[in-house]
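All protein chains but one are shown at their positions in the complex.
Chain lettering (A, B and C) follows the sequence in which the chains are written, and residue indices restart at 1 in each chain.
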Amino acid sequence: MSVFINKQTKLVVQGITGRDGSFHAKQMMEYGTQVVAGVTPGKGGQKFEGTVPVFDTVADAVQATGANTSVIYVPPPYAADAIMEAAASGVSLVVCITEGVSVLDMTKVYPFVKERGVRLLGPNCPGLISPGESKVGIIPGRICTPGPVGVVSRSGTLTYEVVYQLTRAGIGQTTCVGIGGDPINGTNFIDCLEAFEKDPATKAIAMMGEIGGTDEQEAAEYVQQHMKKPVVGFIAGQTAPPGRRMGHAGAIISGSAGTAAEKIEAFEKCGIGVAKRPMDFVELIRARLK
Amino acid sequence: MSVFINKQTKLVVQGITGRDGSFHAKQMMEYGTQVVAGVTPGKGGQKFEGTVPVFDTVADAVQATGANTSVIYVPPPYAADAIMEAAASGVSLVVCITEGVSVLDMTKVYPFVKERGVRLLGPNCPGLISPGESKVGIIPGRICTPGPVGVVSRSGTLTYEVVYQLTRAGIGQTTCVGIGGDPINGTNFIDCLEAFEKDPATKAIAMMGEIGGTDEQEAAEYVQQHMKKPVVGFIAGQTAPPGRRMGHAGAIISGSAGTAAEKIEAFEKCGIGVAKRPMDFVELIRARLK
Amino acid sequence: MNLHEYQAKDIFRQFGINTPAGEVVTTPAAAKEAARKFSGPVMVKAQVHVGGRGKAGGVKFCKTPDEAQEKASKILGMQIKGLTVQKVLIAPAADIATEAYVGIIVDRARKKPVFMVSAAGGIDIEEVAATTPEKIKYHAVDVRYGLMPFEALELGFFLYKDAKLARGAAKVMQQLYAAFMANGCSLAEINPFVVTPTGEIIALDGKMVIDDNELDRKPDLEALRDVESENPAEVDARENNLTFIKLDGNVGCIVNGAGLAMATMDLVKYYGGEPANFLDIGGSSNPEKVVNALRIITADTNVKAILFNIFGGITRTDDVANGIVTALKQNPLKVPLVIRLTGTNEEIALKILADHGLKASSDMDEAVQQAVKLAGGAQ
Partner (left out) sequence: MNLHEYQAKDIFRQFGINTPAGEVVTTPAAAKEAARKFSGPVMVKAQVHVGGRGKAGGVKFCKTPDEAQEKASKILGMQIKGLTVQKVLIAPAADIATEAYVGIIVDRARKKPVFMVSAAGGIDIEEVAATTPEKIKYHAVDVRYGLMPFEALELGFFLYKDAKLARGAAKVMQQLYAAFMANGCSLAEINPFVVTPTGEIIALDGKMVIDDNELDRKPDLEALRDVESENPAEVDARENNLTFIKLDGNVGCIVNGAGLAMATMDLVKYYGGEPANFLDIGGSSNPEKVVNALRIITADTNVKAILFNIFGGITRTDDVANGIVTALKQNPLKVPLVIRLTGTNEEIALKILADHGLKASSDMDEAVQQAVKLAGGAQ
């Protein structure tokens, strides 16, 4: 079992003929993901790797192949439009890998996607993987193994680090989800926690947060109020200097400075196990699986 | 009993210090409508007719008085904004009397109002009246009398004509609703038919349509499929020349020429009594009330 | 308000749409002069606010300036569906590889601007809709988001398999949508939407209709109004805030409210008469409006009887009565008058009329029957 993607996931790759898109499309196919279509406007009618039909539009791809999920590897200026195209095409999950999407573009994309009841993961995220079933995005397949842990994280390589250590310790995963670190993204911690709570195969959850914003604090409250499954959390950025981008106005808006200390305190208050180092996940999760 | 408004309706009048707004505010107060507030930016703190407090914004008015309905008498260029202000303020019904609102403005207003679950009547409509309970808009109170007939119409004075004849014949009304004749309006025939079907006091419905569009045809199908109460209908414009505004493209879009003949045929097919003259409503309704 | 082809094209150009340079002229000599400037064959196109001008002979291909002059002399002054051609557009003739149709219209059912595009352009889009509806693609635009690039490109690919043409068409869709929204249109159309043998996209003919409700806040557009090309009585009515449409019958109708006005005309017909017009004096009438309404109606020599049908709501019936009395003083009527009047200030109104020897009925049916009879009975 898994969340969001599984063996039935039928994937369309937007930007399949580009540098990143073609590389990762192959990787996903090798992992066993059903890549049923690709999209590159102007290359409709071609075949990718001799097997995957390429279309001019996502609408054409979905109509012809019944794809239910899209993954996006298009350059930043076109990514917001690509997300909306996917959301309008009838797929139920859109995963946007592209980094560098305009935040104001996302203020428009977010309600567009929500209105259609489509789940968006990202942008600027590594995607997700349900070990042994399907992989959508760029998480290296070989560091994962099937098992009982749900993993959700705001960062890419830190996720790999934790998953790698879990796998080395013989602790497998149901699904590993990278929600992305951009200010405005489609899926947050709570969405993933809710899905893991419902997934019978998931027995414990590893959650990796970062400084900035209040997502982790809200997730902690959600865990306390709605979850029966154990959660172990980590916050990166204890030593980071105060964010310089948003300055103080950002902290006023969110009613929080978004520091690591604040987030760790919220975890502790809400019964979430706190990993002080990435490697601590192994023992904390193992104890909770018993 | 009645639909949309009743004795509990607490009304805020937008544009209460203007020429039309002040005239009709007085008329509504005389009829017994609870006019609890007025709005004119810059006149906050004044009293209208010595009793009704005036506010700078609808938000202020609603917060201070608990108004649940708004009626709008502001000039056309400001009417769309006024509707959205009302919809955002927390009232559940907005009635826009203003004629001449830009149709493209309405393409923006419509989703705004829908998203908030607010009912909009109009623009370019005479409003509505529940005889003996409340009047919101400009329908002359003295032509109405309480009774069992629900009246819904796209036009103003034609409504008066029919209601007047019903009243003279001793047939009263639960609520008379003028939905307005603009291309894009907030409430259509079906919305009103649905409300009348649910209202226990309404025993029969008089419906006055016009040439153009397909609202009447859709209403006819709705009557056939969902209504137990009898409906009598009339279509104005049998002798009108083909509309010159939209030309043929409009007819292609709607898949219909929107002629009176087409609409009357739809009525007949769906079991709606057809009044050939306005005065025919009296006998047709009387027969259905027995 | 309808714009002429040349006006719509001027707006297209402002929004970056590629459309051939042209010149509007009012004399055959000027047509020849303009044709000379374009060095090559030209089209001479009647500028009138009706469809089907091509079939009526109002659009001609001319190889030489002399031919342009000759054709212009035939087209200028020509009657097309009751309107006189006052102006012709001289534009260079284009080489055509394909002709498509692209239009936007506000759709009352979807409550949105809707694109209609078809690769089968050039001819009447009505005919395409009737015979091969699958050749038309509709796309409703959510104005909250605007026309998004992917949507424009989907429309582009519906027209052309070739990616370069699809992208080019998508760009024109964006430009046309921007022009539509910025100018408060209820319709904007490019037909034919032409691709030349060298792959260039051209808006060869254009049409725009502006929502009349926008004109108060868009004086630049109001200034484009070509009153000379409209029916003078309708222009007169509009300038006096009356809605008037001339018809062919003999019972002149003056009513308050569009719905009641149509119902009154229908009732005239029901009793065997023929309405001479649609005339709505609107909501808040004043005596002046009534005077103007009577002036416009009586100018129509077909009118054999005049019928007032006034239901006073906002309209004060005493205002109407005063207007009637004033108008009759200025210009005594040559045809019989029937007045139906009820509602706000009815007693005052009846007294004003009675003081001037006029009667009024309070019953619509009765009044209509009488008017039909006075106009000469059922036709």
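A few remarks follow.
Criterion: a residue touches a chain if its C-beta (ideal position, glycine included) is under 8 Å from a C-beta of that chain, and two chains touch if they have at least 3 such contacts.
Everything quoted here is computed from the prediction, not taken from an experiment.
In the whole complex the chain that is left out makes contact with A, B, C.
Here one chain is not drawn; of A:118, A:192, A:208 or A:285, the residue touching it is A:208.
From the options A:21, A:41 or A:181, the residue with contact to the chain not on display is A:181. Considering the complete assembly, subunit A touches the hidden chain via residues 20, 76-77, 99-104, 106-108, 110-111, 126, 138-140, 143, 153-161, 164, 181, 183-184, 208, 210-215, 234, 236-241, 245-254, 260, 276-279.
If you put the missing chain back, the residues of subunit C touching it would be 144-145. Although one chain is not displayed, subunit B still touches it through residues 41-44, 56-60, 78, 81-82, 84-85, 88, 108, 112.
Simple rule for what comes next: only the chains that are shown with their structure count from here on.
If each chain is drawn as a node and touching chains are joined, the picture is a simple open line. No other two chains have as many C-beta pairs in contact as B-C.
Each chain gets a centre from the mean of its Cα atoms; the one farthest from the centre of subunit B is A.
A separation of 55 Å divides the Cα centre of subunit A from that of subunit C.
Chain centres here are Cα means. That of subunit B falls 28 Å from that of subunit C. Shared contact sites, meaning residues of subunit C that touch two or more other chains, are absent.
Residue numbers of subunit B whose C-beta contacts span two or more other chains: none are found.
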